[in-house]
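Omission of a single protein chain aside, the complex is shown with its protein chains in their original locations.
Let's turn to subunit A:
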Amino acid sequence: MSMALFSSPPLHFPSLSPPKPHLTHKPFLPLPLKKPFFISPKSIDDASSSAAVSIEQEKDEGSNGVLLNSNGSSPAVVAGAPVTETEEVRKFQDARWVGGTWDLKKFEKDGKVHWDSVIDAEVRRRKWLEDNPESSSNEDPVLFDTSIIPWWAWMKRFHLPEAERLNGRAAMIGFFMAYFVDSLTDIGLVDQMGNFFCKTLLFVAVAGVLLIRKNEDLETIKKLLEETTFYDKQWQASWKDETSSSSKDS
């Protein structure tokens, strides 16, 4: 059943779909993989004047755990102001949100939980939190877990006309693609990593499945491949120019 969930149409694989910019943020720029921009780390010195302050300050601190402020004076106060700026904390509120989770009783209709409304409510809560990030709190922890919503509720909600299209073939293509990507790197990761890596491969495979299911979007697949191999290329770069000089090795 979870397998069937793979192909629900609304999905997009997270690693490839940048979040839509509906926060206060600037639009998300995709990672510059095609044309990697290399800003020399040196430039951080300049960048930091606008983007980040790098203030080197001496601490008059003993070498072994002497309290920085044991004499009551703060030796290097950059911004003496207290950390809080939030005067009036606007927290998410909903009558059905009780003790860090959705009170399912309040969603009951004819003695049954109306899961669709739970999904709606959670969607609204997450949206609210994206727009108004909230301080996490130990007194008031969030306990809600999406897995309490049964699978059929998701199925019904996001009716999955394409469910049957997810067949072994797509899954296999995804999986082989993962191996293909891996083989490009020719270090034999699969051997070296054992199970844990297989899991990761599986995630990549899922990416493959989700993508291929969607109108064979070759562009996206190509991008995925590029992304995956970009990092490898960086690693292998130091081996590229050197075949001649290692003559002594053999």
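The rule is short, and it goes like this: a residue touches a chain if its C-beta (ideal position, glycine included) is under 8 Å from a C-beta of that chain, and two chains touch if they have at least 3 such contacts; residues count from 1.
To be clear about the criterion, contacts and distances are computed from a predicted model.
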Hidden subunit of the complex - UniProt protein name among "Ubiquinone biosynthesis monooxygenase COQ6, mitochondrial", "Geranylgeranyl diphosphate reductase, chloroplastic", "GTP-binding protein RAB5" or "UBC core domain-containing protein": "Geranylgeranyl diphosphate reductase, chloroplastic"
In subunit A, positions touching the absent partner: 2-3, 5-6, 8, 10-15, 17-20, 22-23, 25-26, 28-29, 31-32, 36-42, 44-45, 47-48, 50-59, 63-65, 67-69, 74-86, 119-120, 122-127, 129-130, 133-139, 141-147, 149, 151, 154, 157-158, 185, 187, 189, 192-200, 202-204, 206-207, 227-228, 231-232, 234-235, 237-239, 241-242, 245-246, 248-249
